[in-house]
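The complex is shown incomplete by one protein chain, all other protein chains being positioned as in the whole.
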Amino acid sequence: MTNRVAIVGIGTTGFRPVTPDVSFRELIFEAARKAYTDAGLEPSEIDGFITAAEDFVEGYSIADEYCPDQIGAVLKPTQTIPGDFIQALATGYMMIMTGAFKTVAIEAHSKASNIKNVDELTGFAFDPVYNRPLRESPHAIAGLEMMRYMFETCTSADQCASVVVKNKFNAMHNPYAAFGSDIETIDVLNSEPVSLPIHRLDIAQHADGAVVAVLAAEDVALSLTDIPIWIEGLGWCTDTPTLEMRDWGEAVYAAYSAEMAYRMAGITNPAADIDFAEICDEYSYKELQHMEALKLCMPGEAGHFVETGVTDISGELPINVSGGALGVGHLFEASGAHKILELVEQLRGEAGMRQIPDVEVGLAQTWRGVPTATGAVAILSNF
Amino acid sequence: MKLEDYELRGTALRSSDIKKGKVLSTSWEPDLKYAWDNGVAIGRYLAELKAGQIIGRACHKCRRIMIPPRMFCELCFRPTDEWIPLEDTGTVNTFSIVHVNWDASRRKKGEPPLIPAVIEIDGASKGMGIMHMLSEVDPKDVKIGMKVKAVWKSEEEREGAITDILYFKPARAKAGKRRKQ
Partner (left out) sequence: MGYRKVAIVGAGMTKFVRRAQETGKELSWQAAKMALDSCELTLDQVDCVTLGTAPDAFDGVHMKGEYLADGAGAWRKPYMRHYVGGGTGVFSPIHGWFHIASGMADIVLVVAEEKMSSCHPHPQGAFITIFDHTTEQPLKPNLIWIFALEMNRYMQTYGLSKKDIALVSVKNKKNAIDHPAAQVAEEITVDDVLNSETLAWPVNRLDISPASDGAAAIVLVSERVARRLTDKPVWIDGVGFSIDTAYWATRDLSYPNYVETAARMAYDMAGITEPSKQIHVAEPYDPFDYKELHHMEGLMLCPRGKAAQLTADGVTQRDGNMPICPSGGALGVGNPIAATGLMKVIEIFLQLRGDAGKRQVPGNPTCGLAQAWGDLMQMGTVVVMRS
C-alpha cells in the first residue's frame, strides 16, 4: 500500500528572456530527457503523464494535442491541467495514491517570448461582460490590490521595493535565472510608474523555459534514489473569479490552500516548521501578502521581515532564494515548476552557491496571476 | 432519479433574438499576436522548402525516416541522428473534396472544391505523411493510393513556408516503373 509519494527526478532547461534557437517541442524535450535520466527511468516505464498548459498561452486551441511527443507520452495515459504546475502536481499525487499508477511525470513550460502582446492575452481572461469593456490594464488590477494591501497592513512602498532588491540579488546566484541584478530600492521607486503604487520594476518579467518532474510511489522511490523528496502537503483553492466580490487586501486563496496543505502535512506552526519557502512574487507586494496568508508571519509583519533581512538567504526564514519570479522570470503555468525545482535542489543539497544549510522542509506557493484568485501550495521534505 | 422528473434548464435563443436586440450581447475581437520559434527541426525543414527540397530526419534506433523532421524521436526518446533528403513525390493516403472554407463559410459559386490530402512522402518511412492540397486533377479522379508530385512556387516567390509547395498533382509514371495497376 502506497502511503507516500516522492519526487525522484527533475530536469530543466533553465530560464531565459528569449529562446529563439529551439521550438517549444525541443525546449521541453531537453527538460524531459534530463528529468528521466535523473530519475533513472525511461518514459516507457512511466505510468502517467501530465502537462500544465493553457490554450491561449500556447497559441493553440486544444493545446493538449501537442503535449505527448516531447515528453515520451505517445499512447500513454496523458492529460493536461490548465492550471499551475502545482495543481498538476496535486493531480499526479492523487493518481499515485489511487494505487493505479506507480510513477507519473509532470511537465510545464513557458514560451512567453512567442506571445507578442501579453497584456492583451491577460485582458482576454477578464469577464467578457462586466470587466473587459472597461479596458483596464492587468497591472491596474494588481495596483488596486497593492493599494488595499498596503493600506490594511501599513506596508510601505519601500518595503515592497526591498522584495525586488532581495530577489534580483538572489537570482545572481542562480544559474537558471534570467533577471538577476544588483539594484537598490530607489531604483525600483524611480522606475516607470505603471499603475501606482506599481512601478515597472515591481512587475516580474516573463521568461522561457521548461521543467519536468517525475513522481513515484514510496516503494519505487526508495528503489530509485537515496534522496527521495517527499510530498508532505498539498493544497489548492479558487476564491471568487468576480473582481467586484473579492477581498482586495488579503490573499484568501493562499490562506485556504496553505491551510489544506498544513493539515495534510501535520504542520501546526508554519513559521517554525517551514525552513524556507518559494512564494509567488509576480508583483513585489505579492510576496509579502502571500507570506502573511501562509502564516509565515503575522499580518502586517512581512514588510518588516524583508527590510530587516529575515527573509534573506542567510536570514531565519529565507524566501525566494532562487530569485523568485522577479529574478527568475514569470513562467505562466510553469511558475510553480521553478519553485518546486528550487525546493528539490535545496532539499537534495544540490543548490550550489545558494544552498541554505541544513534544510529539511520547504514550501512552494503559486498564484495564477491577474485576474484570477487561484493558488496552490506544496510542502516537500527530505526525510 | 429520472431526467424526465426535472424541468431541464437552458433557454434557447435564435440569432434573430440577438440581431433584433431582444437580448443584449457584448462582442469582443481578441487581438492576440504570436510569433513562434521554429527551432532546429522545423527551421531546417522550412529552409529546405525554400530551396525546393523536402527533408526528413532519421532515428538510427527505430530506423524510421520521419517527416515533418524532429530533433528527437518521440518513440525511442533520444535525439534523432541524420538529415535525409526526400523526394517531392508521394502517395495519397486519404483525401477529401471540400466545399467549406476554414471559417465554415461556403466556397463561392465557380470556386472549385478544395482537395486536402494526407500524402505519404517518398523516401520517408511507410505511413509518414503530411497534409497538403491536391490540384490539377478532376475531383472525381482522385483515388487513395494515387501517386502525386509537388508543384512548387517559383524560386523567387518561395519564402520558407509549407506553402512554397503550391499543391500536389497526379504524377506521371516514371520510365522503368510500372504504372499502378
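Just so it is clear, A and B label the chains in written order, and each chain counts residues from 1 on its own.
Please note the rule applied: contacts are C-beta pairs under 8 Å (C-beta built on N, C-alpha and C of every residue); 3 or more make two chains touch, one makes a residue touch a chain.
Note that the coordinates shown come from a computational prediction; the quantities given were computed from them, not determined experimentally.
Considering the whole complex, the residue from A:I7, A:V188 or A:C237 that touches the absent chain is A:C237. Only one of the listed residues, A:Y93, A:Y149, A:Y262 or A:Y283, touches the absent chain: A:Y93.
Only one residue in the set A:D127, A:D187 or A:E301 touches the chain that does not appear here, and it is A:D127. In the full complex, the hidden chain is touched by chain A at residues 54-56, 59-62, 64-69, 73-83, 87, 90-91, 93-100, 121-122, 124-125, 127-129, 235-242, 252-253, 256-257, 260, 368, 371-372, 374.
For chain B, the residues touching the chain absent from view are 1-4, 6, 8-15, 18, 23, 27-28, 30, 34, 36, 38, 42, 45-46, 66-68, 74, 93-105, 113, 116-118, 127-133, 139, 144, 161-163.
The criterion applied here is as follows: only the chains that are shown with their structure count from here on.
Once the centre of each chain is set as its mean CA position, chain A and chain B turn out to be 37 Å apart. Of all residues in chain B, only 26, 28, 30-43, 70-72, 74-75, 77-78 touch chain A in the complex they form. Looking at the complex, you find that chain A touches chain B at residues 19-27, 29, 32-33, 36, 42-44, 56, 59, 68-70, 72, 74, 111, 113-117, 120-121, 124, 128-129, 132-133.
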